[in-house]
Each structure stands twice: as C-alpha cells, then as structure tokens.
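Yeah, one chain of the complex is gone here, protein chain that is, but the others are all in their spots.
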Amino acid sequence: MLEHVWIIPALMALSFVLILAIGKRTPGKGHFIGIGFVAIAFVLSIVTGAQWISRSGEVAHSQASALRDVDPSCSARAGELAAEGGGHGTEAEAGAHGKARAVVAAEEGEEEHFSQPVVNCVHWFNSGGLEINVGTYLDGQSALMLIVVTFISLLVHVFSTDYVGGDRRYTHYFGFLSLFTASMLFFVLAENTLQMIVGWELVGVCSFALIGHWWEEKPNSDAALKAFLTNRVGDIGLLVGVIILFFAAKGSFNMMDINLAANSPEAAGGISHNLLLISSLCLLAAVMSKSGQFILHTWLPDAMAGPTPVSALIHAATMVVAGIYMVARLYPVFFNGLSIGGSSFNVLALVGSVTGLFGALLGFVQKDIKKTLAYSTVSQLGFMVAALGVGAWTAALFHLFTHAMFKACLFLGAGSLSHGNHHSFNMVDDYGGLRKVMPKTYATYMVGFLSLAGLFPLAGFWSKDEILAGTGGMNDANGSYTFVLVMLLLGAFCTAAYMTRTVWYSFFGEYRGHHHPHESGPLITIPLILLAAMGAIAGFANLPEHFWFGIDFGSLALKFEHYVEPVGAFFPGKEQGFTHAEFNGTLALVATAAGLLGIGLTAAFYTGKLPFLVGLTSRSKVARFFKRILENKYYLDWLYTDVIVNFVKYPLAKATYWFNQNAIDGVVNGAGRSAVGAGRWVYAKIDQGAVDRTVNGVGQVAGATGGELRRFQTGHVQQYAALFFAAAALLAGVIVVVVGG
Amino acid sequence: MNALLAADVPFAVPANIAFGIGAAFMVFSAIKVVTTKNVVHAALYLVLVLAGVGLNYLLLQAEFVAITQFLVYIGAIVVLFLFGIMLTRAPLGISDDLDNHKARPAGILTAIIVLTVTAGSLISSFGDDKVAFRASNSVAEISDSIFSTYLIPFEVVSVMLLAALIGAIVLARKD
Partner (left out) sequence: MLINQFLLLAAVLFAIGVYGVLVRRNGVLVLMSIELILNAVNINLVAFGAQHAGASGQVFALFVIAVAAAEVGVGLAIVLLIYRNRRSIDLDQLDEMKG
C-alpha cells in the first residue's frame, strides 16, 4: 500500500465524479456512494498506517539507506545522497551530512533510527524545459493525516445523512464532501510544492462551496466570499514563498529536495539563511490566512454560516490545519530560516501565541455556540503554530491529532443541539437545561469540553502540556520562549472559561427557548460517541517517558513521536539545534490548575456565586470598553471592509469612472468629431476645390485648346493648301537630310 | 558657270544662251501670272510661260512634246481659261480683289520653303550632271513606246478624257 497510496485520494475523486454523475438517481441520492468510498479510503488509510508502523521497525542505519525508498527521479538530491552512502552505517562520509550523522550517533549513543519516507512520482507535464511531477510523499506525518482525514470525513458523512436530510441540494453537498476529502488527501500526500498548492487551492474552493451551501441567503454567500478572499490574501505569500524555494533549491519543486537543501549549510549546497527567512515569512502569510491566525482569522467565525458537519470537518479538524501541516512538512525551511532552535523569540511563535490568547478572548462575547467553537479553533490553531514556532514539532502534530478528535466532537455536538432545537445556534436565547433532554449529546460534549480544557487523563491534557513544555520556559530546551509560555497559559485559562460558558448556557439552567427539544437519532449520536472516545484516549499515543510520581511509561512512551517525527538529513537535527522537551511535572500542574480555575470561576459566575462580577460592564467604563472591543472583534472587520477596501474601492471606482467618461469617451468622441471635421474639410477643400477644379480645368483647357485650334479651320481652301505645302516641303527636307545623310 | 559654257557639244553655247534668255522670260512671266492685277494679263503671261516651257522641250530634243505643248496648252487650255474668265464675269482691267493680302506672307514663306528644299536637294543630288545629247528621239520611237509599253495608260487616258468631257458637260449644264 505504501507504494500505491495515491489510490486513496483517487478513490475519493472517483466518488465525487460518481455522485455528480449518477448520485441523484441512486436510492440514497448519493450518500451511499460517498459513505462507501470514504469507508474504503479509511480502511486503506489504516492499512497504510499499519504498514508504515511495521516498516519503522526496520531500522535504517544511514542517511543513504533511509533515502532508498525515495525515487531519484523525483528528488535529485536524495538520489545523490542514497548513491553516496551505499549502506555502510558507521563509515564516516564526506560532507556535512556524514558529520551530522556521526554527531547524532555520538550524542545519542544508541542505535540511530532514520525514518524512511516513500516518495514516488510520475511525470505530469513539461514547461519550458522544466519537468513537473505529481506523486506521493508518504511518511509518518502523511500517514497520520490520512487516518485523521478519512476517519473524521467518514463520521461527518454519516452525521450528514441525518443532519442535512431533505436538503435542497443534498447530492451536491455529498459530492463536495467527497471532493473536499479527495483534495485534502491529495494535499497531504503532496510530493512537491506545486502539488501542495493545487491541493491547497482545491480545499479552499471546496470550503467556499460548502460554506455557501445555502447561498440563497445573502449572509451565507457573503461568508463564503469572505473566506475565499481572505485566503487569497495569504495565497500571495504561498506563491511567492514556493517560487523563492524553487530557485533556492536550485530549480526543484520537490519537497525532499527543498528540505535537504534547507537543512544543509550553505557551503555544502544548501540555501542561504536570508532566503530561508524570506520564504518562511512569505509562507507564514499563507499559514495565517488558511489556519486562521490573528489578523487573517476573520473569515473563520463567519464560515460558521455553512452546515455544521462542514464546520466540523473543514473548519475544525482538517482544512484549517493545512497551514500547520505545510509548516510541519517544510520544517527545515522554517526552523533554519527563523532560527527557532536555541532562541527565545521568533515571528512564528509570536503569531501563534497572540492568536492563542486573542482568539480565546473573543469566545467570551458570543451568543452563537458555533462561533464560540470557531474562536476556540482559532485559539487552538494558535497553540499549534506556537508549538511549531518554539521547535516542538511533535507536540504541534500531536495536538493537531487530538484537537481534530475533540473539536469535531464538539462541533457535531453543537450540530446535534441545533438539530434538536429547531436549527437555532443561539445558546444564550434558545438553549438551557438540555442535559436532561439530550443526554448522549450532553455526555459526549462534556468529554470533548474537558479534553479541550486539558484535564487529565483526556487527550487534550497530554498534547497541550507537551506544547507548554516545548516552549522551554521552564525546561531550557529549544531555547527559552517565556513569552509564548505565558500567553499560552492565559489562553488555556480562557479556553476553559468560555467553554464552561457554552456548557452552562446549553446544558444547565432553565430552558429559554420556545420549542420542544429532543435527542437526535443514532446517525448523529454514534459519531459523537466515537469522537468522544477518541478525544478521551487519543492522548495515550504520545505518553511522556517520565511522568508524575516517578511513573515511567517505558516502551509505551512517545509512540506517536517515534512513528511520526522524521529523522534524517531532511529534518532538523542536533546540529541545527533541534531538541525534544522533557515532560515537566510542575508545568503540567500549573496548566491543569489554570484549566480548573477557568472552569471554576465561570461556573461560580453563572451560578451567582460571584455577585460583584455580575453587571460589571454596565458599571465600569473600562470593562465596557474592553467588552466593546471584543464584541467588534477588535475592529478588524471594520478595518478590512470599511477602511482598506473602501479606501481602495471608492477612489478606484471614481478614477475608473472618470477615466471612462473623460478619457475613453473623450477619445472616442474626439475621433468621431475629428473624422467629421476631416470629412468636411476634405469635401470643401479637396473635393470641391482641388478635384472639381481640376476636372473643370481640364474641360476648360480642352475647350480653350479647341477654340485656339479652331482658328485653323477657316474654311479657306487656300489656307489648307498653304499648310499642306509647307508641311510637305518640310517633310521632304527632313527626308532628304536624314536619309540622304 | 564654266561648266555651263563648256563646249563639249557642238551647239552647247547657243543652247545655253537660248536657255538663259528663255528661263529669264519664263520666270518673269510666271511671277507676273501670280502677281498681276489684271486677269486677262495673267492669262497672257501664262501663254508666255507655256511658250517658254515649249522652248525648253526643244532644247531637250523633245520636239513632239514641244509641238503638243504649243498645240494643246497654248492653243486649247489658255483659250479655255479665257472662256472661263469671260463666263465668270471676271473683272476686266485692274482689280484689287485678286490677291488675298493676308495670305501673302504665308504664301511667300511656303514658296521659299518649297524652293529651298527642292533646290537644295537638287543641287546636292545632281550637282554637275550633264544632259546627254544623243540622236534625237523620233516620233516613231515615241509612238512605239505609247502603243506597246504604255498602251494601257494610253487607253485609260482616253477614257479619262471622255469622262472629263462628259463630266464638264454635266457640270456646266443649266438645270
């Protein structure tokens, strides 16, 4: 399966085509096709993952043998390295790679394990001498994403059969779900940056189509446009970054080539630090837009206008993590470009930590449960980006994995809530006390909520704490990113707090709505249960080695890291300053305390135990000021729409209109007028004046000549005779002279 | 001039003298024919010219032609002219209307041109060629020539004379 992993996205593409072609005529109106294919894709992904895991059991001893499954026609550098090595593990090799390998071996003092990615490609097209390939890059990272995407997609498919049953465009919806899954899988398996761009754009298109699924209502189509256009802003950075990397890697789009080049020092054929920095910053713009980082996050909450399963799949679990995935895939570029190892601050960490906190703050002022969850997603994505920014690569991907599970669970839970509450998402006005009426939804939502808040032993605890440990603020590994640590701790506190708010409004208190809420059917609740289960146990995939109270997890520990994290010349290692943070018990306690504090304070507030906080904003100007900022989403939307766009739009429109009326019309009218004037002048001067005069003149000349010649015709014979004789005589003379010589 | 007076033939000198006198008379008379203001005088001067022409024929040993000249031209044609003058009530005596004075310069010019061209070409062509004197051609020779070689032109001339006669009658008929 590892060699044929392309089948998985191909299956989903086939599903898309089939649904569009014959879906309407099938009994399920297309949903059976979709569910069937995605189930097969899920099974194949599991098989792929299993094969990858068993493969990782064979230890590769050298860089060269690690790269033996990389097709040299895809990645030239890998081919060179593989040929260089020849399979001898301990032999010292020429060049920096050999040194690096020796260094790694010396420091770790154990049998090294190199991950062996499987890279295949086929020739796609030629453009001006440049060969563009398309292929698959299978390693732990992509295998992980295969499983995550297909699993959540499968559950969302099942959920949707109930949730959007009877919809006006049911088949179309399932078609786009399949297309999205295919695109995301295509993106995840991308072997070169061009393919990555294709996948990136495709998922953007699917997001646009699915957000605007009910486009007849203007807010929905507006939200879809907003999502697409905001992503477009970041895509400029993506294109520029990819182009820079292409030239920096000496003319290759292949990710393996780029990573190998980025990871070697410039003297050994690598990329210069400045180039890496510039391309990292460009790609960062793309990450900011796609993964909803502050300030380009504004589209994510509006994207909640789409159906809830779409929000769960795309805007919680899979599409928004495309930016994270890209950074993780091209990590050597970022790690070396932004000098992540061993420093205390960089722009990636800044963006991530700011997003983590500021996104969380916005969760406090939402009436809509989905919007709250959207801001929560923004905040958690900030966590992941911050993790990548401080050098905790595995922590970021691990958090991606766990977050996908519990956030999808929460979103689908919100969907279930709305499904039973007459399609309303307004938890403040329409929900309340629903734990008795919708027990399954309540239970699964609570599991997801506690996991998100990071409570032991649920998944969020493990992944969030790994991120916090990775900041090195208390560990002195990977540098010392104290600022990030503080921001993320505050973010964790806020996360727990506003999520408690949603729990309170939805499940506790008195019912405030006007309908009869009811529990949802099994097609909705079974996915919820499965996701809640994953949200509970997923954290055990990456148990730390040394835990509280001296518990040592031994061989159970760090399984996730073992199988997913790449090790080799294509990933930062010891000589670039890449380290792994140890589990810090104190930090874990602080984080858990922050979470519990958040829950506790909020619960106390809403149950009336903190009377001094009630009505704070009506009494305090400062509080009201801050609340207003939050309610207006930091005035970012106003900045984008009213200031920037209008500033460009009105002057541009006015200028274009002026140009059209005066310049273009002026030219056209002027051309017309000058043509008329020219015609008149030509008529008067040339036609009447010159031509007619010439014609008349010719006639006059003829007449005058005739009049003059008339004088010869006197009628007098003798005159005729005179002329005749004279002429004859002259002619005779001429003949005599000429002929006679 | 010397060539003119060269005595290569026995009667060259008298012939030249006769020619000279005759030529002078002829030219004078011809000029008078075209310039005199009296119609009848013009006809008479014409007679002198014709006589001179006959003299030249004699000098050229063409006696038959000379006789014919005198008979036909002077005897018949000039008489015709006189008849014509009479029948057309030509003004007798001096009359100023006989010349087209406007055309005189053109006429003189044309005549001079004609004369110049002709004289020039003659002098350059014939130069000092002499007329060969041989035994004179008898009338027998002429008649032999007419009735053998030039028979057809002779007949045609006869018909032509007949036609002219009839034509003149037809034209002059009073109808």
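Some notes on this structure:
The chains carry the letters A and B, assigned in the order they are written, with residues numbered from 1 in each.
Everything below uses one rule, namely that a residue touches a chain if its C-beta (ideal position, glycine included) is under 8 Å from a C-beta of that chain, and two chains touch if they have at least 3 such contacts.
All values reported here derive from a predicted model rather than from experimental measurement.
Within the full complex, the chain left out of the display contacts the shown chains A, B. Residues of chain B that touch the chain left out of the display are 3-4, 9, 12, 15-16, 19, 23, 26-27, 30-31, 33-34, 39, 42-43, 46, 49-50, 53, 56-57, 59-62, 64-65, 68-69, 72-73, 76-77, 80-81, 83-85, 87-90, 97-100, 103-104, 106-108, 110-112, 114-115, 118-119, 122-123, 126-132, 134, 137, 141-142, 144-146, 149-150, 153-154, 157, 160-161, 163-165, 167-169, 171-172. Although one chain is not shown, part of chain A still touches it, namely residues 710, 712-719, 721-722, 725.
Note that in this section only the chains that are shown with their structure count from here on.
With each centre defined as the average position of its C-alpha atoms, the distance from chain A to chain B rounds to 131 Å. Of all the residues in chain A, the ones that touch chain B in their complex are 718-719, 722, 725-726, 729-730, 732-733, 736, 740. Touching chain A in their complex are the following residues of chain B: 100, 103, 106-107, 109-110, 113-114, 116-118, 120-121, 124-125.
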